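Okay, here's the structure, questions in a sec.
Every protein chain except one is present and positioned as in the full complex.
Letters A and B mark the chains in the order given here, with residues in each chain numbered from 1 onward.
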Amino acid sequence: MAILDLANPTRFLALSARLLPWLFAACVVAFAAGLYMTFFVAPDDYQQGATVKIMYLHVPAAWLAMMCYSVMAVSSLGTLIWKHPLADVSAKAAAPIGAAFTLISLITGSLWGKPMWGTYWVWDARLTSVLVLFIMYLGLIALWRTIEDPIRAGKAAAVLTLVGAINLPIIKFSVDWWNTLHQPASVIRMDGPTIHPTILWPLLVMALAFTLLFFVMHLMAMRNEILRRRLRTMQLQAASARVGVATSQAAE
Amino acid sequence: MTDLLALGPHAGFIVACYLVTLGVIGALFAWILADGARLRARLSAMEAQGVTRRSARARKSNAGEAGS
Partner (left out) sequence: MSGWMGALFLRELRLSLRVGGGALIGVLFFLAVITVIPFGVGPDLNLLALIGPAVLWIGALLATLLGLDRLFQADRDDGSLDLMLMSGRPLEVLVLVKCLAHWAGTGLPLVLAAPVLSIFLNLEPLAIGAVALTLLAGTPALTLIGAIGAALTVSLRRGGLLLAVLVVPFSIPVLIFGVSASGAAVTEPTPFMTPFLLLCALTLISAVVGPVAAAMALRFSSD
C-alpha cells in the first residue's frame, strides 16, 4: 500500500517534504553522538594507535558504497519488473551518492594505508574491489548522461545495474583469489569476532549516521529528479505548442 | 586542538581523512541543493510564462466546470 501510494510523484513530494526535516535532525544527532564517541570514548588501538579513528569513516563509507548499490539493484528490479514510476528516479538519484561514498572509502583507505603499510596504495583485495565498484558507478552515471530520454536511460541503466549485481560477487571472488595468489594474507585484518565493544559501538553509531545521511541525500536527489522530469515535459510541451502555433500561422 | 585530542604521530593523516570526507559530502550536498534551487527557479519561470502541466490544466478546467 505504501509503495502504491508512493507511485504518485506529487504525493511522494509531499510525503518526503514532511519526512526530510526529521531524517535530517536524526542524522545530525547521530553524527554528533558518533563523532563524540569516536574522539572521546573510543580507545586507541595498541598496534595502530590513533589511526584507528580513520576506521570510523572508512568502514561506514565502504558499507554505504555497497548498500547504495543494493538500493540501485532493487530499484532496477522495480523499473524492469513492476515498472514502478519512481524506481528509476531512485536508481538515478542513488548513483552519484554511491560514487561519492565509494570515493571517500578509497581516499580514507589509502590515507590509512600510508602510515600502516608505508604506501598509499596496496593492491589489496578489498581496496581493489572497491576501485572496481567505483568504475562501475562512474560507468552507470556516464550511461545515464549519454541517453537523452529519461525513460530509456532508466531502462538501460537498470539492465546494467542488474548485470553488475550478478557480477559483483564473481568479481569479488576472483579478486580475492587473485590476491591470495600474489601475496599471502599480510594486511591488517580488523574484521573477525573479537572486536571490542568500545570500538564496536562508535563504529555502529557512525554507520547509522552515515546511513541516515545517505537517506537524506537520496530523498533530496529524488525530489530534484522528479522536478527535472517535470521541467523537461513542460519544456517539450512549450516547444510543441510553439511549433503548433507556427504551423497554423504558416497554413493561414 | 590536536594536542587536546592527542592523535599521535599520524595526526596529519587522520585530520586529512576527516577533511576529505567533509569535503566530498559537503560538495555533494551543495550540488544537490544548488541543483534543486536551479530546477525550482526554472519551473517557476516556466509557470510564469503560462506553461502548465497536463494534470494542472485538468485540475483547472475541472474547477472551471464546477464554478460555471
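Things worth noting here:
Note that a contact is a pair of C-beta atoms (placed from the backbone, for glycine too) under 8 Å apart; a residue touches a chain by one contact, two chains touch by 3 or more.
Just so you know, these numbers come straight off a predicted model, no measurement behind them.
For the chain left out of this panel, the touching residue among A:160, A:204 or A:238 is A:160. Considering A:22, A:36, A:82 or A:178, the position touching the chain not shown turns out to be A:178 (whole complex). Annotation: of A:35, A:80, A:204 or A:238, A:80 touches the absent chain (contact as defined above). Residue A:136 is the one among A:91, A:136, A:199 or A:213 that touches the chain not shown.
Mapped onto chain A, contacts with the missing chain fall at residues 80, 132, 135-136, 138-139, 142-143, 146-147, 152, 155-156, 159-160, 162-164, 166-167, 170-171, 173-175, 177-178, 181.
Heads up, the rule we're going with is that only the chains that are shown with their structure count from here on.
Taking each chain's centre as the mean of its C-alpha atoms, chain A lies 16 Å from chain B. Only residues 5-11, 13-14, 16-18, 20-21, 24-25, 27-29, 31-33, 35-36, 39-40, 42-43, 46, 49, 51-55 of chain B touch chain A when the two sit together in their complex. Taken in their complex, chain A has these residues touching chain B: 10, 39, 44, 49-51, 53-54, 57-58, 61, 96-97, 100, 103-104, 107-108, 111-112, 114-115, 213, 217, 220-221, 223-224, 227-228, 230-231, 233-235, 237-238, 241.
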